[in-house]
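Here the complex is missing a single protein chain, while all its other protein chains stay put.
For subunit A:
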Amino acid sequence: MKELNESELKKIAYNCRKATFLIEKQQIGQITQREKIELKIHLAGCSICVTFMQQSAVINQMARKLFTAGYTELKLDDGFKEQLQKRINTQLEKN
């Protein structure tokens, strides 16, 4: 792998858009060795993106937990349910 030159290093060190993109990609997929190094360099100097990374992981966990049925259950209204069961029963009797 070629060495990163100074201007490339500078680009990485300051580019939060690129860093957060790599953070997201790494959380659910693969990033290349080079990208891993770039990200490491960026995070070493950017506490803001470190915070982003932690919060991003919490958001993923919370979304999964919140939206797993069983955690919270919504209720259909009784009138709708009654109509629906009637419709099913009618259909059953036809067969």
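As a convention for this text, a contact is a pair of C-beta atoms (placed from the backbone, for glycine too) under 8 Å apart; a residue touches a chain by one contact, two chains touch by 3 or more; residues count from 1.
In this text, contacts and distances are computed from a predicted model.
When the unshown chain is looked up in UniProt, the name that turns up among "RNA polymerase sigma-70 factor, ECF subfamily", "TPP-dependent acetoin dehydrogenase complex, E1 protein subunit beta", "Iron complex transport system ATP-binding protein" or "Oxidoreductase nitrogenase component 1" is "RNA polymerase sigma-70 factor, ECF subfamily". Residues of subunit A that touch the chain left out of view are 14-18, 20-21, 24-25, 28-29, 48-49, 51-52, 54-56, 58-69, 72-76, 80-81, 84-85, 87-89, 91-92.
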